[in-house]
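One protein chain omitted, others in place.
Take a look at subunit A:
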């Protein structure tokens, strides 16, 4: 299977704050790599045959690539806004396709059933119409609205939350959501996915929030709760690879973002972790 197009992308390979001189052995798209802090305190990533790999440090994480990235890592302007709190949630390994991890993050219809009484609740299961477009070669879903009993740690009681989703890279998604303490601003929650193999990934959620009252520990526990509820679902999805063949499944209107994401992957030949022909 070809995965040339994805070789040149940036991928998260660790938390910058957790690097040490001894290094951390991990993998990127099947190749063993080592992520360490060098004598000057910079991040250093080494490939399987000892060759140095490209490195960039951004959004709390170390990023690398097996190929030669043609462009800089995507921008998240909110990461430079004063007053936001940046939360390194940590890593969770999931036995699923890295593309499936991203797709699940883009889905809201599962909220009442998987994140019951937190991000959704029966009988409020309707996904209202929303917009999906390709904006500067990124997938964007906007005007997504959903009733949520406890949308964020800083929310008390149920509110209708508005979301925007953005896919700036094949294994990264950025979520903007109503910020209860600061109407008019958006909380930013990201999912950075490190593809270890086509059916195995390390997921590094990261957040940039306006929330001055909740402790960091509470914020991390909240986000870990949500993500670990997803994990058991993700590990049971069949087929393991994300189907890009439209013959495989019948999407509904609520799946617009997923449809756009799959088409965008296919158009760019971003197929590492994808199933191209229905089996």
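The definition used in the following text is that a contact is a pair of C-beta atoms (placed from the backbone, for glycine too) under 8 Å apart; a residue touches a chain by one contact, two chains touch by 3 or more; residues count from 1.
The rule is short, and it goes like this: contacts and distances are computed from a predicted model.
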Going by UniProt, what is the name of the one chain that was not included in the view, given "Ribulose bisphosphate carboxylase small subunit", "Ubiquinone/menaquinone biosynthesis methyltransferase UbiE", "ABC transporter ATP-binding protein" or "Glutathione S-transferase"? "Glutathione S-transferase"
Touch assignment to the omitted chain, from A:31, A:235 or A:249, lands on A:235
Among A:70, A:156 or A:217, contact with the omitted chain is made only by A:217
Where does subunit A touch the missing chain, residue by residue? 15, 17-18, 88, 90-93, 95, 113-114, 116, 122, 202, 215-218, 220-221, 224-229, 231-232, 235-236
